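With one protein chain removed, the remaining protein chains of the complex are shown where they sit.
For subunit A:
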Amino acid sequence: MGLLSDPVRRRALARLVLRLNAPLCVLSYVAGIAWFLALVFPPLTQRTYMSENAMGSTMVEEQFAGGDRARAFARDFAAHRKKSGALPVAWLERTMRSVGLEVYTQSFSRKLPFPDETHERYVLGEWGVPGPRAHLGGRGLGWVSPWRVSWGQEAQWEGKSLVGIGGLEKGGLQRPTTVTLRSPPPYCIQMVSGTNVYGILRAPRAASTESLVLTVPCGSDSTNSQAVGLLLALAAHFRGQIYWAKDIIFLVTEHDLLGTEAWLEAYHDVNVTGMQSSPLQGRAGAIQAAVALELSSDVVTSLDVAVEGLNGQLPNLDLLNLFQTFCQKGGLLCTLQGKLQPQDWTSLDGPLQGLQTLLLMVLRQASGRPHGSHGLFLRYRVEALTLRGINSFRQYKYDLVAVGKALEGMFRKLNHLLERLHQSFFLYLLPALSRFVSIGLYMPAAGFLLLVLGLKALELWMQLHEAEVGVEEPGGAPGPSVPLPPSQGVGLASLVAPLLISQAMGLALYVLPVLGQHVATQHFPVAEAEAVVLTLLAIYAAGLALPHNTHRPLSCRVVSTQAPDRGWMALKLVALIYLALQLGCIALTNFSLGFLLATTMVPAAALAKPHGPRTLYAALLVLTSPAATLLGSLFLWRELQEAPLSLAEGWQLFLAALAQGVLEHHTYGALLFPLLSLGLYPCWLLFWNVLFWK
């Protein structure tokens, strides 16, 4: 304060900021990136440790031996599922009841804003004809087909050079083929309806105040049968034990995450996403923790764990520690992001491998989509993670008993919990399964990047200020002179139009694609999903063309004043502050997203001005726009997974990701799409506006 109230010292500081601005900005940006890269090295990354006392020291002995039973259940389930073509609800009910659970079902239906092309949904049409939709059917452009390799399948790659079996071969790397048949669908594809089945194991002599959840999401394809088998076998084993203090809910959901979301909303009796579902008949108190299981083979080579949830939420680190404890105890091979754990952290190899895992985690967390059905539990403050069984070409395999024992151990320790998991970290990054970076250590990286924006804004503010002072008093008399109201008024008025127009563009980007899909499908030969994506891109691109038309009448007035630069400077100042504010808020809630956007958007934002090499700036600005960031992230992500993309595939994946982003916003309440369209895209347009200021 003393520094600021003393005019002499303030001027000295101002001069420092002005003169050293460029080097300071560069330094700050480099420091931010370097800090982030340094996170994988041991002083910054720490070994994980169990904080929760109730789960740490107590010993449990796993007795699960129902491997054969699990396989038998899985076979039966798969057979019944094949026969009925949907989730065999009656069979599940019967089986759950026979192992002694209290069984309930819940039916739900959800009208999607537009058809989901990545998942085959068994749809009850208007004529009540359930039937699987042919995947490579006659609808849509060719780029529909590779959507099959969506972000949900990434766990299929593991280790250094192992390419697992999974969605890749099924439809992923085909050449895009253009199909010309575009008849309207004979049934209402957008209505998804299904039934969840859940059984409650009531803890003996307890009052049903707390519960744990084991959930298996079942999609429309025939995966996850083994997970259902293991769930049932575990239920049978757990039912015979006397030691349970918390109820255990065994949940099998239909339509993957849609079912999970429907169940969670009904359990908490809220309606967040416009899901229609029947109310739940049975409840079991407050859910303390949940584990989602995905298994599609009788044997597994490794277990992959997914922690990233909706909007980048993470479960308490203790839950992951618990999983890791039982991985070690059972000698299981456990992976994170499909990557094995580096052993040697002292040399450079370990940290470099850790960096890959860390980047993968950052990309996944930044996407804000739930990576597994556990991601939806996090909204309700239920700590949850997803375990995926991976079956690759590795020699040593584990059977279901090993997986079952790990799960049994986890549930028994969770059963010991006295309080909700709260002791350990909620905000962390993971370079490996046994290493973490806490929030205190990774935040400076984002802080340094945002400092660039702050410095630039300060420079602009001072320049604006000096320009005013310079105009009025050429001698530069000392003293904090307040800028005169009329000159400021003109400056602000010229900002209103670009701000409003860019925000309106954002709003259009948010609203129009879904609203206008029917108009688009009527007038153009496209399907709904394509219509949405193409409208998105069209509006996005239209935003770039706008500024040439908008500020011309205003710029005349600005030019007429004595300082011609003041218009764009004021606009850039506002844009910088707006961007810094947004990125700061995002980095606090979802560090990965904030950091990723800051890394890309900050340099272009700092450089944008209507002088100098404009084409270069424009190219840079386009390359760092939110959409380009998404495209780049896709390439980086596949590169890190050692499954590089060609340009065409990348483009198709990009289109798929756009559609998925919009869809997930509507179905699960993912915030990435509104954030980009309502917040960052308008802000980015402001910089575009600055660049083409006349």
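In this section, a residue touches a chain if its C-beta (ideal position, glycine included) is under 8 Å from a C-beta of that chain, and two chains touch if they have at least 3 such contacts; residues count from 1.
Quick note on the criterion: contacts and distances are computed from a predicted model.
The listed options are "Dynein light chain roadblock", "Histidine-containing phosphotransfer protein", "Large ribosomal subunit protein uL3m" or "Phosphatidylinositol glycan anchor biosynthesis class T", and the UniProt record of the chain not shown names that protein "Phosphatidylinositol glycan anchor biosynthesis class T". Within the set A:Arg110, A:Arg202 or A:Arg638, the residue that contacts the chain not displayed is A:Arg202. Touching the chain that is not shown, out of A:Ala34, A:Ala79 or A:Val270: A:Val270 (per the contact rule at the top). For subunit A, the residues touching the absent chain in the complete assembly are 1-2, 5, 94, 97-98, 100, 103, 202, 204-210, 239-242, 268-270, 282-283, 285-286, 379-381, 418-420, 422, 479.
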